[in-house]
Structures are given as structure tokens and as C-alpha cells.
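Dumping the structure here so I can ask a few things about it.
The complex is shown incomplete by one protein chain, all other protein chains being positioned as in the whole.
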Amino acid sequence: MTSSILVTALQYLGYILIFPGFLFCFLCGNLLIGIDRKLVARMQKRVGPPILQPFYDFFKLCGKETIIPAAASKTTFLLAPLVGLAALVVLQLFIPIRGFSAFSGTADIIVLLYLLLIPALAGILGAAASGSPYAGVGLSREMVTVIACELPLVLVLLAIAKAVGDGTGAGLCFSMGAISEYQIAHGSLICKASMIPAAIAFLMVIPGETGNHPFDAAEAETEICEGMLAEYSGAPLAVYKLTHAVKVLTLTSLFVALFLGGVGVGIPAVDALIVFALCIVVTAIFISLVHAVTARLKIEQLFKYYWTVVSGLALVSLVLAWYGL
Amino acid sequence: MNLMNLMDYHHFPIYSIMVLFLGAFVVAACGTKPSKNLKNPAGARAWIALLATALSLFFLICLVKPVMLGGEIIAYWMGNRAIAGGYAIGIALEVDALSLFFGLLIATAVFVSCLYSIRYMVHDDCVPQYYTLYCMLAGGVLGLVLSGDIFNMFVMVEILTFAAVALTAFRTKVYGALEAAFKYLVVGCMGSTAILAGVIMLYAQYHTLNLAQLATLIPGSMNNATKLAFAFLYIGFSTKAFIVPFHPLAADAHGAAPASISVLISGVLTKSGIYGIIRITYFLFQTMGLGTMQFMLVFIGSVSMFVCVTMALAQHDFKRLLAYHSISQIGYVLAAVGLASGLGFSAGLYHAMNHTLFKGLLFLAAGAVLHETGTTDLGKLGGLSKKMPHTTVLFLVGAFSISGVPPFNGFASKWMIYQATYQRAVETGNIGFLAVTIVALITSVLTLASFVKVTQSVFFGQLPAEYENVKEVPFGMRLAMGILAALCIFTGLFPRLVTTYLTEPAANAILNVGSYIRSMGFKSELILQRADFSQAGVWEPVSWLLILCIALLAVTIVAVASKYDSVSENREKNVAAKYQLFYGGEENVFSQVGGGDLFWGFKHNWRHYFGFMHELHSGVVNDYALWAVVALALAISFMMIVL
Partner (left out) sequence: MFKKLIAESTAKSPWLYHINSGSCNGCDIELVAVLTPRFDAERFGFKLTGSPRQADIVVVTGPVTKQSLNRVLRSIEQVPEPRCIVTMGSCPQSGNVFKGSYSVCAPLSKYVHVDVDIAGCTPRPEAIMDGLVKATEILKEKRGQK
């Protein structure tokens, strides 16, 4: 009896620490960023950094001095990056990989929507705690970016809830696990006509949520000195960079789970590889390619873009799902 | 034997009201001479008021077992003057789960705020009189929600309105206090008068004032006069809840009143308005199944939540900002309650409770800042987290709760509201309810944005030189905030407990008007219903938090092991260049950032909307009175058409 509890506890601990928790996030997240940087460089006819570059950056930053400005509130300043990273890893645990899921039973898509806010919020609080005026500008832009992305995301998720709910006959379906099962049974959601605009809208949201080009007004290096990260150095900065990497992984795998959930063969290890491969494809097209061909948008252009074009797409999808297409 | 009889819990509702009014009289009898104790100028009066509020809370908590768990409805005839000849002549209290639910919220807020007042109200003149008014206000609101007849509801509305007006004007030295009180007086009186007019019309028709009896008589015999009465009552209670179009009053009143009173206005007065609306729409007129009525309440709720949150984004005074948020959250409550489904009621009441807790906490934190720095201007404040660390943490708990960050309580209730609205949309096929879900979700993130602004410009950022000597607030104030913060976290972590023991009994009470009528001694054909509280989603805050804690622990261990915390920092007075903020190489004196217009990117796109809103909220009381009249006219025409 006790041994079975111990085994379960160890299993859960394994989920949290190794797969799909920390180790997986650390390796795959950084790998995604490495691939992204390489691809962008190749698209610009450069040689580009080695694929392992994000790992070098991470370890280098771990070895640097960490300066805490006199004006900063030390606890918040140091704790914020850790909370953001932990929250993001927990979010990753809730995303199913074709049937296999560590904890998807305990969360639904509205919860996911809110959990996605926590890393951004942690970053914002850390930035506020640093006391830097650049961070102040950066955090206000970050917040506007979050607001901008929220509307399309809400519409997309509600559309999915309705579409899957119609499919299963429940009328509404919020549960992550149920969405995944539905796709395994009935094929990926992207095959539905009503879900195609939603999928495109979601893909457009990814670079905004992760703060990639052209939606990186929040940490524009050249104008506001890295914005939110202006005062961060050393290990906390490394954690922030890692958080960004994990966020790319989380959002791409969320896309895969929501729209391409039916893809796979049924063996967890192979499925995980397939999902990761799909994540790379999504990253390559919607982060690297977009990065290579666009210039940074101003914050109010960003807002307008998300609340008109992307939200419009998502709304089309919602209306189509509403009428059962 | 008599003593035992007095301790029968059927007497407790009247006790809980009585102690507050008694407290008011005792405090008043103590005279107006301030005590010599500078830390508590009201002396024993403060403790009397605290005792009264504590006793009131105690009596109501004793009622939880029979009413919430046992499902009993306490009908209490004062002086034993029960029904005679089929008519209710005497004054009655009727406490069902709904009344008790609101009563508990009110008593909790009143008690905590009183605890806070003791150390907070030290810089003012006339502090002794403060507690008299305070107890009157508390007694008025409690009397309103426990009352079993509609005329007493009106009387209590009058008491609470005048106490609230006097307390709003309490700090006569504060700029705008008298003006705010005047506005409140004018529009509040219009509201009270509307309620009186409604009561008169009902009395003229049915010759009774008892709620239960009216509930038996009205639904079958609606005529134009009753519809008119409905409109008047609705508008009257709207002014008490400050929902659109009465929201500008709240902003003025909150900005000027002492923080402990803002807690009452926001957490308690608005609840009494919501309570009144629920009572009249669902009990007196029983418009539960009426789609148009649902539509109206949900529509006004959604408009309130969105308009007020955008108004809040444009504020640069801490307390005015909180005031607008307060109404925005009331909008959530109204929208959920307007759905008239079991889950909707449960979610709405849950949010009402959470609103009292977190809004109280936020106002108390604002009061703490005001107490120490003497200002609530977001542009002037900054960097207080180093001087007031406890207040900062408590404020953050409140801010996270109101913005719906998991696992705090705001998330639990908002999450239920989203589901309730979406379920309603799917059930009825009405796309309008879907729009409500979307508006609610967006409002939530805008709320977050607004609180980010407050956090950045009050607690973080650079500390202005004049606040170099600011200290943490006294323990008494922190204790009051701590109680609310603990409740915020508790109700967020255990939503099941809250819904099972508090909101679902109350929701069932709303749905079962028949038993309300019958327990008062009248006949009713209405059958018992079981509400449907099933939810489409899953949310287990405790397990989520557990996983988060393990994850956070893991990160922290790795971080500490890799010497994450071996940081270099500077604690000396003269900061070396290395530890100054980076400001393009300049010295730090140039690096001050205020909190005036943080969300330019958002506001620029909405500039026409904000310009329009700016024009609309002129601050002239005549305009607001006109709004009230227009709202009344609209309500009357609406009732005439749909009922």
C-alpha cells in the first residue's frame, strides 16, 4: 500500500521534474530557440549561431555577476523570474500529448488561458520591482500586448469549446483531456471548416504571446534598452531567457494539442517526438519566418492588428462553430 | 427559562441588528470629547463599536447551521404580531439563505473595517462621532437584508443613505469631500424616493407591505401600476448598487471618504443594492423565466463591467480607480445573477462575496498608503514596497484576487461566471450571452492591467524623496488587512467548500420562492426546485497549487545550489554608480517615472471611446441627476413593454 503511494508520488515527481516537466522544457525549449535563431540566420543568408547557442547563453548568464539595483525590491526582483518559470512548466504539464497527459484532468482551457497570464504577470512584477524607468515603459507595453492577445485567444478557445462540445454532444467542452480524446476519436480539429480561421488566428497569436518579432515592442533593445529586462543581469536573466524559450515550446505544443491533437501513432515516446517535430515546424514558420520578413510594430499598431485582423479571424471561426459547421 | 428562551437562535437576526443600533446610541451617549490617547482618539467608543460589530457577526455565524445547512427559513414577527385576518400587520424579519449570505458578508466587512478604523482614524476631527455614524450605517445595511417587509427595507435604505452621506463628507478638509457627499445626497435621495414611490404604489394596490405576501399577490395580477412600481424599485436599488448609470457617484464618494468607509460603500452598500434587485425581481415579481428580464440584467451588468473598467484605466487617483473597479465587479455579479440559472446565481453570489473580501482589502491597502503618505495620487507615489513590505504583499493578494489570477478567489468565481454565461448561451442559442462571456474575459484582463499600473506606480518604481521616512502601518491595520487576505486565499483555494455551504443554499433560496412565502405563513402553489449546479470545466486549485509549489521548490533548489542568491547589492546611503539604475548613463535623478498614462498603446486605439466617456462624465451633479431620470424613464418604458 505505502509502496504504491510512493510509486505514484515518484511518478508525479518524475512528470514534474523530467517529462513533460523541467528537463524536457529546458532541453526542448532551448533547442527550439536555437533552431529558430539558426533558421532566421539562414533566411537572411547568414551562417548563424550554433543550434546549441541558447544553452551557451544560459550557462554563461549563470556564471555572471547578479547586480541588484539599490532602487529595486530585492525579494520580488529575484523571486519573479522563478515563479514565472515554475508557472510555465506547470502549464506545460497540463497540455496533453495525444492521450498521454500528466495532469490534464485538473485543468480546462479557461484555466489555461489564465495560467498563460501568470508568467507575463511575473515578468511584469519583476520589471516593476527593478524600479527602472525603461522597465516601466516595457511593462506597460507588455501589458498592452497581453491585452491585445487576450481577445483573439478568448475567441479561439470559446470556438473550440463549442466545436468540441457539439461533436461530443455535451454542448460545451472546456476540459483539455476531453478535447484531446475527441480529436483522437474524430480526427484533428483543424480538419473542421470552422476551426481553420481559429487555427490561423492562434498561430498569429503565438509570436505576440512569446514576444517575438514583429510583436516585441515590450523588449525593444534599441529604443527602451531591453524594456522589462533592463536591470536584470546574471542568473535571473538566464531564468528569463529560459522562460521565453519554454513559452515558445508551450504555445507551440498547445497549438498542436488543440488543433493537431489527432496526429500520432499511440506510442507515447513516438508521439512525443512527433509533437516536438510539429512544434519545430510551427516555430519555423510562425516565429522564424515571420521574424525574418518583418520589422517591429509600434505598440498601438500591434494592438490594432490583434483586435481587428486576428480577432476578426477568430470571430469568424466562433460564429461558424456557433452554427455548427 | 426566560434566559434560555432569549438565547433561542430565532431571535438572533434581530439581535444582530439591534446590537449595531444599540452600539450607535451608546457611542453617541459617550459624548463628543476626544480621548487623550493619541493613538485612539475615540477611546472606549471605538471598542464599543468593535464589540457591537463582533457580536453582530457572531449572531449571524450562529445562524449558519440552521439556515444554510438545515435549510430553515426564520420568520420572526416583532412583538409576536403575526398574521391577522390574512394580512401581515406587524413588522417581520425573514431570514432565508440569501439574506443570511448577504448578512454574513456585510457583518464580516463591517467588523474588519471597524477593526481597521481604530488605528486608521487618528488624524481626523470629530472621531468620536464617526463610530455613531459607522454603527448606524452597518445597522442600516444589515436591517435591509434581513428585513421581511418592503417598507422596512425603505426605512433602512434611508438610514444607510444618510449615514453614508455623512461619512462621505466626514473628512471635510479633503478636497471634494463635500461635493462628493452632495452628489451622493442628491442622487441617493432620488433613489430612496424612487423606492418609496414604488412601495407606495404596491401598498395602494395590495394593502400589504410584507414581502412574502406581496410575492403571493403580485405575479398573478400585474397591472400598469405594479409595473411602474417595479421600475421605481429597480432604479432605487440600482442607485444603491451604483451600477451604470450611477457609477460616477461611487467614484466621487470613494475618493473622498475615509478608506474604512470606502470598504463599506463598496463592499456593503453595493451588496445591499444587489440584494434589493434580487429580492424584487425574483421574489416580488418572479420574473425568473422571463428572457427579456434576463437580457436586461445581463446587459446592464455587462455594460457596467466594461464601462467601469475602462473608466478605471483612465484614473490616476488610487481610490477613484478602485471605486470604478468596484462597480465593474458588481457588473459581473449582476450579469451572473441575471442569468437566472442555478450556476449563474451560485457564481454571482460567490463573486459578490469575493468582491467584498478583495475590494475591502484593496481599499484598506489604499487607506494604509494614504495614512502614511497623505496622498493617493498615483503620479506622486512610488517605491513604497521598501518602506511598507507587508502592505505591499497584502495589496498584491487583493490585486491578484480582483484580476482573477489563479488560485485566488476572484478566479474561482469569474471562472464560474464564464461557464454560467456560456452554458446559458448554448442552452438558449442566444449569441448575446456569448458576447457576455467575451466581455467578461476581456474585462478581467483589463482589470489586471489596471492593477499592474497601481502596483507599478505606488509600490514599485522609485521612491520619491519626500517619502523617505514613511513607515509600515500599525499592527491593528495590518491585522484587519491580513484577515481579509487570508479569507481571499482560503475562498480561492476551496471553491467547493464555499459553493456547497454558502452560495448553493443561497442560490436554492432564490430559486425556491415558494418556501419563502410558505414559511411566512402564506399559501403558495410554487413547487420546490433543485437547481442545476453542474459545470463544464474542471479546476482544482489545491492540486494545481501543490504542483506549482513542487515546481517552484525545484527551481529554487536548483537556483540556490547554483548560487543564484549570491548577488551583489548595495545597502549604503551613497549608492555607487554600479548599483544605480541604468538610465542611458545619466544619474538617477532623471529617472522618475510616474503612473499617469501607462497604457497609451491601448488607449490610443480607443481614443474616441475615451474622449466620449470623458465628455460624458462631466462631474456636474445636474447631469447625473438627469441620468437618473433618464434611467428611470427607460426602466419604466422597458417594464411596460416586456412585463
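A few points about this structure:
Every chain is named by a letter (A and B) in the order it is written, and numbering of its residues begins at 1.
Here, a contact is a pair of C-beta atoms (placed from the backbone, for glycine too) under 8 Å apart; a residue touches a chain by one contact, two chains touch by 3 or more.
These figures come from a predicted structure and were not determined experimentally.
Residue A:62 is the one among A:17, A:62 or A:170 that touches the chain missing from this view. Checked against the full complex, the candidates A:119, A:208, A:234 or A:261 give a single residue touching the omitted chain, namely A:234.
By the touch criterion stated above, the residues of chain A touching the omitted chain are 37, 41, 44-50, 53, 55-60, 62-67, 134, 220-222, 224-226, 229-234, 237. Looking at chain B, the residues touching the absent chain are 562, 576-578, 580, 582, 584-587.
To be clear about the criterion, only the chains that are shown with their structure count from here on.
In the complex of the two chains, the chain A residues touching chain B come out as 13, 16-17, 21-22, 62, 65-71, 73-74, 76, 78, 82-83, 85-87, 89-90, 93, 103, 105-111, 113-115, 117-118, 121, 124-125, 128-134, 136-137, 139-141, 143-144, 146-148, 150-151, 154-155, 158, 161-162, 165, 170-175, 217, 225, 230-231, 234-236, 239, 298-300, 302-304, 307, 318, 322. Of all residues in chain B, those touching chain A in their complex are 383, 385-386, 389, 392, 396, 404-406, 411, 415, 418-419, 422-423, 426-427, 431, 434, 437-438, 441-442, 445-446, 448-449, 452-453, 455-456, 459-463, 536-540, 543-544, 547-548, 550-552, 554-556, 559, 562-571, 575, 578-584, 588, 591-593, 598-602, 604-605.
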